[in-house]
Every structure is written in structure tokens, then in C-alpha cells.
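Worksheet for the structure shown next.
Here the complex is missing one protein chain, while the rest keep their positions.
Right after this comes chain A.
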Amino acid sequence: MSWNRKDLITIEELSADEINTIFETADAFKKVLGRKTAKTPALRGKNVVNLFFENSTRTRVAFEMAAKRLSADVTSLDMKTSSTSKGETLRDTVENIRALAADIIIMRHSAPGAAGYIAKILDIPVLNAGDGAHEHPTQALLDCFTLREKFRSLEGRKIAILGDILFSRVARSNIWAMTKLGAEVTLVGPSTLVPKEFEKLGVQVSHDLKPALADKDAVMLLRIQHERQNASAFPSLNEYTSMFGLNKERLSWLKKDAVIMHPGPINRGVEIDSELADSDQSVILEQVTNGLAVRMAALYLCNGGNSEAVAV
């Protein structure tokens, strides 16, 4: 078990061992979170900067709270209202923040590769909180951490990811994480959002919901962002829901007691029936809670923390 990385940029580059190192570290932090004083001194005196070039509520807040639980000083910047709108380059922005004695940068950005780009520029840890449609590593880690709690191991588990795969960084990071951990992954959704090219990543691609859901241990739903696709990939939200929305009948096509996941934010009544989101099979809020422990682990490890002796 080891962690020798300065940054967390992609799941693609991680080994299964490294993923498990994060999980075991997250196990320790999850115990801390259950204590009366749920705070550890691991990042005391460190300046953690949240740089968000795109909207986010839960990821930004989860990173902020994770850093605070580790006793770091946290600054969150909404970059849409900051200097980039005045034409400053990303390099200049992050070098300025570095010059203000930032110790760790967490960044969300609309451009694929942006996090890796600044990680090469900076000598401090960079955590990718989502780079365009490329990767969102902490989301995949918390998703798989949640599945690991349910199933003990992902080895041999069958998981369907349903929805807008093409534009989804969550899907890409989960494909890497789940396949590295030994799960069988099926992507399902309309042909315009689930191109066959994904098969080369070692997953199955289906446009037919019933066989795609059959015998699955879990289904992960992705938010349908109809408003964001300038060239509509499907005719309407109604048509999407009628073809691919998860409802009670379709839930029965999965294994009994299969787990329903969603990275949020949910469009109730679009990709999922409202009552299913709140059902016993849904682990949507557990995902959110686990996100805290997983992000504490990621911050701790990238800061040079020892996975064998978590400083709690």
C-alpha cells in the first residue's frame, strides 16, 4: 500500500493498489467523522484553495468541509467572477495563487486536461475536481467506496451506468475505477450519448435498457443536461424519460436489492422517478457522506500523509 503522487488528476493513471490505498485511508477518516470531535490536525497550517471555474455546490462544499475537518485553512474562489473574465491566462492565475502561499489547489474547470496542465506548472498538490468531460476522480472514488461498503468488493460485480455518458466526466472516471477494481461495466443510453467507441475501454455499450439492466448489482444514473447540449443529442426530456428514465418497473429488471446511485444533482422525474431516489435501494445520500471521507483521504495523501499511520 503506497501513495507517491503529488496530485490526483485522473483515475486512468492510478493502479488498483493506489485506489485501495485511498479507500483504506478513507476508512480511517470515516471513523474520525463518527467521533464527537470530528476533526484531525493533519493539514493544520496548510492553505487549501478551491478554484472553481464552473458551478458546483456539492463538490466544492465537500472539498471545503473535508479540508476543514483536516484543520486546513480554506479559501474558495468562484473564478467566473474573477480575473479570468478579464483575460488572464490560467497559468498566470494559478501562479498568482501559488505566490500567495497556497499549499494545495483543488480545481474544477470546463476544459479537459486543465487540471493536469496546472499540475505540471505547480510544485504543490493539485486535486482535480472535474476537468470538462474528462475526469472527476474523487466522484468515482466515493462511488466505488460506497459500492465497496455495500458489496465488500467490486470484483465480479455487474454495474450499469445509465444516461449522458458522452459529456460525463463522472462516467469516464467510474469506468476506469470500476474496471480496475474488477467490476463488469455496461454503459446504456441513447446512441448519440453513448458512442460505441467506449467499448475499447473494456466496457459494454447498450442502447436497449432491459437487457442492459438485467442481473445488474447496481445502476448509476447520470444527470441529463438537455439544456447544455447545444446540438441536441435527443429530441426531448420527455422522450428521454420514456425511453431511459428509471421507474419502478424498470427497477425490477435489475437484481433484487440492486443499488441505485446518482452523483447528483438529480432531475427528479427525468432520469429517475422521484420515489426511487428516496427508496431503500438508493444510496444517493451515502455517496455524499462518503465523499467527505474520500476527499479527506485524497487531500491527506497528496499532502504527503502516510497511509499506514493515518494522523487522526
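In this text, a contact is a pair of C-beta atoms (placed from the backbone, for glycine too) under 8 Å apart; a residue touches a chain by one contact, two chains touch by 3 or more; residues count from 1.
Heads up, the rule we're going with is that contacts and distances are computed from a predicted model.
One chain of this complex is left out of the view, and of "Amidohydrolase-related domain-containing protein", "Cytochrome C biogenesis protein CycH", "Dihydroorotase" or "Acetyl-CoA C-acetyltransferase", the protein name its UniProt record gives is "Dihydroorotase".
Only one of A:2, A:15, A:55 or A:89 touches the chain withheld from this view, namely A:89. Among the residues A:114, A:127, A:183 or A:310, only A:114 touches the chain that is left out of the figure. Take chain A: the residues that touch the chain left off the picture are 89-91, 109-114, 116-117, 131-135, 166-167, 169, 172, 195, 197-198, 200-201, 231.
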